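A short worksheet on the structure shown next.
All protein chains but one are shown at their positions in the complex.
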Amino acid sequence: MTALLYLASAVAFIVGLRRLGAPSTARSGNRIAAVGMLAAIVITLVSQGILNWGIVLGGLGLGAVLGGWAALRVQMTSMPQMVAIFNGLGGIASALVAATEVVELGLVSMPAETSVSIFVSTLIGAITFSGSFMAFAKLQGILPGRPLTYPGQKLLNALIVIGIVAVAIWATVAEEPAGYWIVAGLSLLLGVMGVLPIGGADMPVVISLLNSFSGLAAAAAGFVIESNPLIIGGALVGAAGLILTFQMTEAMNRSLGNVLFAGFGTEGGGAATGPSDRPVKRATAEDAAITLGYADTVMIVPGYGLAVAQAQHATRELAEALEERGTTVHYAIHPVAGRMPGHMNVLLAEADVPYEQLLDLEQADPQFPQTDVVLILGANDVVNPSARDDPSSAIYGMPILNVDRAGTVIVVKRSLSSGFAGIDNPLFYDDKTLMFFADAKEALEQTVSALKSI
Amino acid sequence: MTALLYLASAVAFIVGLRRLGAPSTARSGNRIAAVGMLAAIVITLVSQGILNWGIVLGGLGLGAVLGGWAALRVQMTSMPQMVAIFNGLGGIASALVAATEVVELGLVSMPAETSVSIFVSTLIGAITFSGSFMAFAKLQGILPGRPLTYPGQKLLNALIVIGIVAVAIWATVAEEPAGYWIVAGLSLLLGVMGVLPIGGADMPVVISLLNSFSGLAAAAAGFVIESNPLIIGGALVGAAGLILTFQMTEAMNRSLGNVLFAGFGTEGGGAATGPSDRPVKRATAEDAAITLGYADTVMIVPGYGLAVAQAQHATRELAEALEERGTTVHYAIHPVAGRMPGHMNVLLAEADVPYEQLLDLEQADPQFPQTDVVLILGANDVVNPSARDDPSSAIYGMPILNVDRAGTVIVVKRSLSSGFAGIDNPLFYDDKTLMFFADAKEALEQTVSALKSI
Amino acid sequence: MQIGVPSEPIGESRVAITPQSTLRLVEQRHSVHVEFGAGRRAGFEDAEYVDAGAQLTSDPLPRADLVAVVGPPPPEVARRMAEGSILVGFLDPFQAADLVSVLADRRITAFAMEAIPRTTLAQSMDALSSQATAAGYHAVLMAAAATPRFFPMLMTASGTIPPVKLLVLGAGVAGLQAIATARRLGASVSAYDIRPEVREQIESLGARFVAAPVDESAAAATGYAREVSDETQRRQQDSLAAVVAESDVVVTTAQIPGSPAPLLVSREMVEGMRPGSVIVDVAAPSGGNCEVTRPGETVSHRGVTVMGPLDLPGRVAYDASQMYARNLISFLGRITAEDGSPALDFDDQIVSEACITHDGRVTHPVVRRAMGLGEAT
Amino acid sequence: MQIGVPSEPIGESRVAITPQSTLRLVEQRHSVHVEFGAGRRAGFEDAEYVDAGAQLTSDPLPRADLVAVVGPPPPEVARRMAEGSILVGFLDPFQAADLVSVLADRRITAFAMEAIPRTTLAQSMDALSSQATAAGYHAVLMAAAATPRFFPMLMTASGTIPPVKLLVLGAGVAGLQAIATARRLGASVSAYDIRPEVREQIESLGARFVAAPVDESAAAATGYAREVSDETQRRQQDSLAAVVAESDVVVTTAQIPGSPAPLLVSREMVEGMRPGSVIVDVAAPSGGNCEVTRPGETVSHRGVTVMGPLDLPGRVAYDASQMYARNLISFLGRITAEDGSPALDFDDQIVSEACITHDGRVTHPVVRRAMGLGEAT
Amino acid sequence: MTELVVGITVFVLAAFVGFEVISKVPPTLHTPLMSGANAISGITIIGALTAAGLGATPLAQILGFLAVATATVNVVGGFLVTDRMLEMFRSRDERRKAKE
Partner (left out) sequence: MTELVVGITVFVLAAFVGFEVISKVPPTLHTPLMSGANAISGITIIGALTAAGLGATPLAQILGFLAVATATVNVVGGFLVTDRMLEMFRSRDERRKAKE
């Protein structure tokens, strides 16, 4: 009966994970998984004949208070750090479960498989713990974000790995618990050393990988105490975390190996640096699709790049797809967008964009504060806030579309290079701006198809 | 060790099934699953300590010869019937495994779960068997395709179900093998009676559902003989078959309940009847996408319906998507397509279709025999073969685009209704024609997005 | 057959046979005799005809078995044709009674292109459609050139220029082509026709349909509109007045075969338009749809320019001639045998309906009636 | 300020101030005095001016603090203006030396719209761009109306009509607009410019770029092209000859500020074109890009129609005037104080560069040089 | 844990894999996929082999023989027929080669 109840909570995890993968179901997915977890805890408390109620309830209470407090207090921008810490604690918990087993039973006359499970659980759990805290430190700025490398680094790490394996074998054969603690220590060290050479911008990938590890650690702990729910939950997270890690590296156009061992990573990930060395937020077609798809009002600002990419048809297509979802779409046409008077009109008329959707500067500008998302397609000078803010700018005084008054700004262009006026655009580095680097036509086509799956 | 080898073949099934779901991987998926099956058979022969080698090898040999012969001889058009037969045999095999157990052990002092497993396996296996053969008979025309209904039908079927349950309980409690055979007989009967009221056109759905059943029967047999590979394989197919069944009914815009119990089904499915009561082959956006996506040369024939739907932009989009896949796309413009001279030119120019891709009647007509797929978008009269073949037709003698000389023809229009000339079009009933009933714009948009996932 | 191609009268820039169509005719074993300079005004040089296999001559008429013309020739052309020969072209038989008499007198078999039935089968001979296509296209170009405004919308550093509002009245072949051309140029286009089924066709070109009275029975079996009652006409004008008043350009194309064009835009409606507005009356040859129209002239009425061109297809002479020649050749296919000799089959609906005079008699029943002749026997 | 708007000379249909812009000026505390009928030819009625707050007068000149014109006024206009007042408009100072002298004599401060620097900031005053937009648009309409062919491709029962091949030479503001307009009409468009960066702009309008010599250094810092050597010109003509020969329509717009327009299409090149082809020379006002062009006339050379219109923007008078008036008002903003009184800040680059005469002296250095006056002191 | 519980756990997990493994399948693949899945359900053959191979009574042996034979038809025929159905999805290149 207990086993079946555990199975039910495993099912909750599966369903929850699945729903977490799509924007519309993600919230409910998380809650379903949480309910499954609560059930698993209750089942355990009821069925396992707990003796040390004080310890158990104390631990639960302390953990719940700490976890809840941290989760509710953390800033939105520090979420990844928080996840790293939680993940590290989960990892160490698995290692501690194994350690308790060692403390209680020693390593004497233990079946090989149990011994392997114990060492795997400890190894992975400890790596997860120290690695996650390293990631936290890098993200939080406690450690420098740049990769920390030194000669012989890879050799040293390899030696640690060999050491762990050797000690583990010795400890098992010699039935020597001290060996266990050495392995635990070396594993903690390995976690630290492994994350050192990875750049701060790649930390989300590292955390995701360590998240997969913490699942594996839990599964290993499951083998140790012969508990199917642990194996199932652990394997689930191990596999899902791995897939997710690959998807993250893919979205960065990197390979996992490259992230872990290439010894760079200041670029890529959530941040990239421009010619002015300031970081910008990069977005993919999926990001653009989600941001646009959940907006109520969208303003499209076309520029010369739209003409170069001949993206007029794709633009109308995206607008139609958004309108079908109930979003209000307008176009803000700057008087000098493009390279000839009426350039944008020619293109949009060709794509059959209704005249009523076109707003000129005077009509569009008051709209921006009420606009959820502005989508800038290959425009640059005409949305450059320096014309408004920077008296030293060559275009100071030119009327611009004040897109930075809207909620979020997505800029589609191929690079950070400048437009006709040849000057840098502070808009790209704005906090509310997402840069989608691509040819406008391709970007739009990708966004349209991404929109269909959200 | 054996268990792990079985696990490996189960993995082969999983991977195989997954790959079967996408056109590009389907063939390899089928082969991977087949290899897994071969492995499972070999493992069984090697590990189970077979005593009756003659019987075993005889059965294997006979089955292989029969199955191979049938599979290689069957006409492409009779595939669904063949699948029905295979499926029925698979179902009965599971029932026979359970029966053997009963014959060997009787029902004496059997644990409740084993008894339940035996009855479930027999029930489902027998239903699958007789139901599948009924489906075969309907598809093959041995039985009439129309639903066979009579008053009290549902009541009778309900009585059979109650009878099965009652007898099974009695047999288990009374430890009476005769009861087993009664259950088997009633189950066979239930399969026959259940399929009777379902129309011939719905048979593919029935076969798919029975396919899911045969998986469940195998899983039940697995519980009987306590074999994990059977449970895994059976559960896999049971679940996958169920999902597939839902997808099939969804593609027909029906619910499963409606298919099984509504007592109709001459329409829908693969065939629909037109005003002239001749059947046409219906296609969905996915069918269109696959047919187009795997063609080397596509000719698009636009007509007045394209103009009505204002589908010119969507058309170019589809053409571009196809060209990206390496397909050659041209447009065949009939001189009087539309409602004014040059109607199609106006629209396609607006959508920026390159002039070089437009072929007039004289240029296009010789191309059709070398064209893989013709996509007709809201054209009717201008592709009506009566103008060529039927001297009594009002348009006899008008030059047409001889699209029926191409490999496959996809016609996109909203219904089977006639065009400007008000006459029926035999092209729609041609064997090589797929009718995609939809507004041209919507149809094209759906096809473009379907194209992305094949 | 010997096919003669005379120069058209002054004012007609098209030509009945082009060098390209000469090629085809020669292939079909005809010989083609073209008057010097006949194609010049349409953009075809004599040398091109020669290259295509035609003979140049100063007088193609007397020797020709068949004479191909665009517009109705002066009666003296008919007089100089060989007795028993064939004449094909737009003959305007209702207006040109004297021509018809001469044709009958000289036992000439005359076919009027405009009398060819507009059936599906005869589409390739439908010169009314092909020339209306040219007319509708050019009418919008004339309007665009005459309008002191931009057709398309432009948002520029010098302000936003709204698109021109263009209204098309009568959306047959010419009207639809006008809609398409105006839409290409970026105008905001509305259109109206009395036949209700045209609504869908207007919308299929991306234009708006103007809600004004439609007449379910307006479409006769032929697909043409019928003449409407004075009452209907008044209601039409009432409903259209507001739309016309806010239009910058109006292109009218409404016609009723065999009757004068319906009056759709009254003098007051013109006066309700903004100065600078433009009306192009494509129906001018049959009297015009606008009360102010003076066929063949451009008048300015209270600041509104009203054009009533009579030669619209001729302003696209090159392509209009190409299409016309194609139509003509397609019709010739109906009246010639394999070897190129004439073969008139009056059981063929197309041939019989197109025939105006044959064997000394006026054969076309409506023309007979118009000329006051009795029923044909 | 009292702003005077005289009627333009015959031949100029635009007007410097429109009723809409009158509204704005009145808002800015100016009073506007419009000569009777000044807007008539552009489609603006006197009543509209009155509604917008203008005063009608038979002579707006003597009382005006500022006189707004489109083209260079005859010297007597300057003579009748109040001493010390301001004149703004296209003044053509290089050609109109006598006007400039009179302006200087009467201590009039004269600003030439064409001398406003074409910087990013001055885009809203850039009347050269706005009027070139109108010119490029209308040039294509003229070409389309004059061509005996359909611009778009048509596949009909009367045969397939290929699209017209249209070539644009010089793709500045007018050229790009010509490309866009021709593309809208369905022509198959190619274009060429000597400045290499224009290639991308041409392609951004869906036209083909013609491979002919480009000059990396052609674009001066101003964004204008420079005059090229005879050698380059010959090479240009050689490379263009084949493209020109197979074009049905050529629109030329190449200009070099302050110099005569470059010769791109020689007489032989014209003779290499098919009869019926059309050339519209938008550069006619500065001499034309075609050797055959006679500015202000339409000539037919061996069957090729060559048009050299001088009043292209005036043919879109309504919208061209609207844009011009906007440009003018935008410039006025630079030379008036909050309260509407004149406030000339010659440290402002735009004001100083646009100024031709001030306080009795010719201030513009290039004009001084052209008039043979010494360096300004 | 009892065999039953293990069986149920395995069954549930396998069923989930089955559900998840079939994402949106294009209708043209419905029949081949059904056919392939059907062949996999022939896994019951290993039960049949055991039953036939170890059956003691003649009746059991006959039933076992039938079970093996029918299951084998299902397996062999099923995979072969699926492969034939999938001919059309050979890649462009394969087909080009085949055409030559």
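Couple of notes before you dig in:
Going in written order, the chains are labelled A, B, C, D and E, and every chain counts its residues from 1.
Operating definition for what follows: a contact is a pair of C-beta atoms (placed from the backbone, for glycine too) under 8 Å apart; a residue touches a chain by one contact, two chains touch by 3 or more.
Since the structure is predicted, the reported quantities are computational estimates derived from the model, not experimental observations.
By the touch rule given at the top, the unshown chain touches A, B, E in the complete complex.
For the chain left out of this panel, the touching residue among A:L148, A:V165, A:V192 or A:A251 is A:A251.
Considering the full assembly, A:A93 is the residue among A:A93, A:L107, A:V308 or A:L427 that touches the omitted chain. If you put the hidden chain back, the residue from A:L123, A:I182 or A:I232 that touches it is A:I232.
Hidden from this view is one chain, which touches chain B at 3-4, 7, 10-11, 14, 18, 228, 232.
Taking the whole complex into account, chain E touches the unshown chain at residues 1, 3, 6, 9-10, 13-14, 16-17, 20-21, 23. Residues 10, 13-14, 16-18, 20-24, 26-27, 29-31, 33-34, 37, 40-41, 43-45, 48-53, 55-56, 58-60, 62-64, 66-68, 70-72, 74, 76, 79-80, 82-83, 85-87, 89-90, 92-94, 96-97, 99-101, 103-104, 113, 204, 207-208, 211, 214-215, 217-219, 221-244, 247-248, 251, 283-284, 286-287, 289-291, 294, 296, 326, 450, 453-454 of chain A touch the missing chain (whole complex, contact as defined above).
Methods note: only the chains that are shown with their structure count from here on.
Common partners of chain A and chain D, by the touch rule above, are B, C. Of all chains, the one whose Cα centroid sits at the greatest distance from that of chain D is E. Centre-to-centre separation between chain A and chain C, using Cα means, comes to 68 Å.
Listed for chain B are residues 310, 335-336, 341-342, 346, 349-350, 352, each touching two or more other chains.
Of all residues in chain E, those that touch two or more other chains are 12, 16. Chain pairs recorded as touching, per the definition above, are A-B, A-C, A-D, A-E, B-C, B-D, B-E, C-D.
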